[in-house]
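== chain A ==
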Amino acid sequence: MKITLHMLATLIVVGMLSGGALSLVNDHAAPLIAENERKERDAAIAFLVPGGTPTEMVNAEGLTAWEVLNGETSLGWVIQYAGIGFQAEIKTMIALDSERKDVRGVMVITDSETPGLGTWIRLSGEQKEALLASDSRDLGDEVGIAQNFPLQFFGFGGGQHLSAAGDLKVVKGKTRAQLGTSEVQAITAATISSVAVTDIVNAAVIKLDRLLAGQGGV
Partner candidate 1 sequence: MALKSFHGGVHPPEYKELTEDKSLEVMPLPAEIFVPLGQHLGKPANSLVKKGEYVRRGQVLAESSGFISAPVHSPASGKFVKMLKGPVVGGTTADILLIKPGEPDPPKEGEEGAPVDSSPMLLEPYRLEMVSGEQIIERVREAGIVGQGGAAFPTAVKLSPPPDKPIDWMIINAAECEPYLTRDYRLMLERTDDLIDGILLIGKALGETVNLGIGIENNKPEAIQALREGVVRRAVQIEVFELKTKYPQGGEKMLIDAALGRKVPPGALPMEVGCVIQNVGTALAIRDAVLGGEVPATATLTVSGLGINEPRNLQVPIGTPLREVIAYCGGANEKARRVVVGGPMMGFAAYSLDAPVVKATSGILVLTEEELKAPPETACVNCGKCAEACPVNLLPFRLLKLAKAGRWEDTRDLGIEVCMECGTCAFTCPAHKPLVQYLRLGKKNVRNLPRKES
Partner candidate 2 sequence: MAKKQTPIGTEFMKGLWDQNPVLKALLGLCPTLAVTTSAMNGVGMGVATTFVLVCASLLISLVRKAIPTQVRIASFIVVIATFVTIVDLEMKALFPAMSKSLGAFIPLIVVNCLILGRQEAFASKNNPFRSIVDAVGMGLGFTLTLTVLGAVRELLGNRTMFGFQVLPDAFEPWIVMILPAGAFLTLGFMLGAVNTITHRREQAAIATRRAASLTVKEA
């Protein structure tokens, strides 16, 4: 009896101390974590559609969408949406033009893809710099090279071949010139990841349209 009480008491004390400690840490960490997430999101939006202020328009069914406004002018839309990748969730930010027709960029925020293969879906630092340096964001012939997969989605101006009107399709083994207007070249040896990202884009665009229509919106 005595030993049982001792055991119970020990576990209760340990549990309470643990809970107390964690609540203190959480109080300190939670706002910071939220802040980090917001910063990351804002940075992504600012990168994808620069020069405006994001206004949250939709937040339902796992999809969040912002319209980026510069005063009254709409610069474009950014959707945050997730889907299943090779082994776990892929969270992406998708930029659309102001009329929500053309995809203007896709940026993977979180993923657990195979390092060295599936992770080519992420925008690398070099690629970001290249995009920032290029006014038109038309990367010309570089687009379509498999390891520049995410750049393929940055298409307006001269490279306006990716339309949200129809589904984007993943193809393999084509050259830049052979790519159709709604085709995305898959990453070599990471077809599943490439298809996953493209599917997320397709689904997100359709879903956003549906949600906005439901709101009787814009």
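Per the selection procedure, all candidates are chains of the complex that A comes from, given by their letters.
As a working rule, a residue touches a chain if its C-beta (ideal position, glycine included) is under 8 Å from a C-beta of that chain, and two chains touch if they have at least 3 such contacts; residues count from 1.
Since the structure is predicted, the reported quantities are computational estimates derived from the model, not experimental observations.
Checking the candidates 1 or 2 against chain A in this complex, the single touching one is 2. For chain A in complex with candidate 2, the touching residues are 3, 6-7, 10-11, 14-15, 17-18, 21-22, 25-26, 28-30, 32-33, 36, 40, 110, 112, 114-117.
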